[in-house]
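Every protein chain of the complex appears in place save one, which is left out.
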Amino acid sequence: MAMTVRPVSRPRRGLLEQSYLWEVARGLGVTFRHFFINLARHCLRLAGLRAEPGAVTIQYPDEPAVLGRRARTRHRLLRRPDGSPRCTACLLCETICPARCIRITAEESPDPAVEKRAKTFDIDLGMCVFCGHCVEACPVDAIHMDADQVELAAYSRGDMIWDMPALMRDTK
Amino acid sequence: MILLAWTAVKVGYALAFGLGLAGFLGWVERKQSAVAQDRIGANRAQIFGWRLIGLFHPIADGIKLITKEDFVPARALRPFHALAPALSLGCCLLCLAALPFGGTVEVFGRVWSLQPFESRVGLVYVLAFLALGVHGVVMAGYVSGSNYGLLGGLRGAAQMVAYEVCMAAILAAPMFLYGTLDLQEAVLAQGGYWGGWLPTWGVFRQPLAFVLYLVAGTAASKRIPFDLPEGEAEIVGYHVEYSGMKFGMFMISDFVENIVVCGLGATLFLGGWGIPFVSLAGAWGGLLMLASFAVKTCALLFLLMQVRWTLPRFRVDQLLDLGWKSVLPLALLNFLATVWGAWLWR
Partner (left out) sequence: MDKTLRFTLDGRPIEARLGETVLEAATRAGVMIPHYCWHQALGNPGNCRMCIVEVEGAAKPQVSCRLPAREGLVVRSISPAARRAQCSALEFHLVDHPLDCPVCDQSGECGLQDYYMDIGRYKSAMREDKAHAGKRLALGPHIMLDQERCIMCTRCTRFVGQVSKSHELGIFGRGHRQAVDLVPGRALDNPYSGNLADICPVGALTDRDFRFQVRVWYLDSTESICPGCSRGCNIFVHTSTRRPWQNQGRRLARLKPRFSPEVNGHWICDEGRYGFLDFDSKRLGRVMRLKPVSEELSWDRAAQEVAAALRRKPVEGLAVAASGALSNEDWLAFKELFVDTLQARRFLFAPEPDQAGTEDQLLRRREKTPNLEGGKALGFGTKIESLGWDSLAGDIEAGKVWGLYVIDRDPAQAWGGRSRELLERLDLLIYQGPRQCLAGELAHYRLPATAWLEEEGHFTNFQGNVQGYQRALQPLGAAKPDWAIFADLERRLKP
């Protein structure tokens, strides 16, 4: 695309703006309004009169985090109706993964209709960038990123690697 | 002997007023900004589960600053590196001495003055020590052995010198009206009433000077929107090479400077310790004087704090333009108009 120059005229400022005073006063009006309204709400809430909160802060570790409906959280491996993993070890998620955090090894499945299944399925959440490409790539809808778990800290790098049983646990 | 003891008491009160309020301002700064921005603000420090709306945070800050490693860069000039914060804090603490926390009261058959340091030239004294504070800033920037610190110190010097000049020019007009340089007499000069109801406070007699004073005072005490010498988060300032309590001293001296500016503003524009329509006498009168002065100072602090959390920072050229090209000429014009007006009035 060719670069073009588009002149943007500077905003014209009159004496009122240039003296700053009126604009400063307007700004102060906004912050004072917030200050006193919030202060009143805090006080009323403290006195137990009204429940309206004076702040939008979520006290995160004390209160649960609010996740968006489509937030990408920890991965989850889905099961078939008979309880076996849906994953057929096609390795498309491992291939698409830009962080290379998925490690799958395949094996022969005893079920001839399934044919191939994952022997191991590890996700290194320490490397995962939560892009969701693996979910998009999966042809059998075996992996979702909706475990609604965002607290994934661990005490060692090794503990950040989740294996297949862990990823299939607490399936919704 | 009694006089000496009384002076010691007054000095103690001034120090307690300045340093106590400075510590408190740390909490105010956090909480006021939080409430104005729909947040909660610092509330995690606790003693036995008591949080007291974050009032323990200044204490926690103090403990942290004292116990932190006192790091001195290898290229710093050690004695001066230590001297700079002391100079900064010392100068602004000395300013407190000349503030009229109260007038004179007659108790136990004696006349007691509530001003720690009574001087015919109190204003000049305060302005002088405020101006001396710049040495601490420049020294800190220069001896740190850091380019960032040096640049911050130079910005500080340019800014503070510019606005000290402005301060003197601005205050010339009200002081001309009061006819004195003694701060106590300036308070007394604001004790009258116009039309029997409007107190003859400086803010009503010199509204332009009041506004200019707030601007220059904010700049002289290096507060946002004029905090270019510091700029902690982005442009880093003269105290970038300081840590621990030395850094804390710079922080405190900032707050104390702010208190001095607001105290001086309350004295010269808000009628000082006076309370309209209330005659203050005796011990209770003295306490009311102290309270009145404290309330007026705090009101100004509150206003400046709100300004700090409302406006973005000025650029250095804008700042100096504002000082030299707007505030100073306006102050001089205001002084000329005042003198001329007074002559016409007569």
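The chains carry the letters A and B, assigned in the order they are written, with residues numbered from 1 in each.
Keep this in mind: a residue touches a chain if its C-beta (ideal position, glycine included) is under 8 Å from a C-beta of that chain, and two chains touch if they have at least 3 such contacts.
For clarity, every value in this text was computed on a predicted model and none was experimentally measured.
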Q) Shown chains touched by the missing chain? A) A
Q. Looking at A:Glu52, A:Glu107, A:Glu136 or A:Asp163, which residue reaches the missing chain?
A. A:Glu107
Q: Tell me which residue among A:Leu46, A:Ala71, A:Val140 or A:Ala154 touches the hidden chain in the full complex.
A: A:Val140
Q.
Which parts of chain A face the unshown chain closely enough to count as touching?
A. 88-92, 94-95, 103, 105-108, 112, 114-116, 139-140
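Basically, only the chains that are shown with their structure count from here on.
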Q.
Show me the residue ranges of chain B that touch chain A in the complex, using the header's touch definition.
A. 32, 34-40, 211, 306-307, 309-311
Q: Spell out the part of chain A that touches chain B in their complex, as residue ranges.
A: 21, 24, 27-28, 30-32, 34-35, 38-39, 42, 54-57, 59
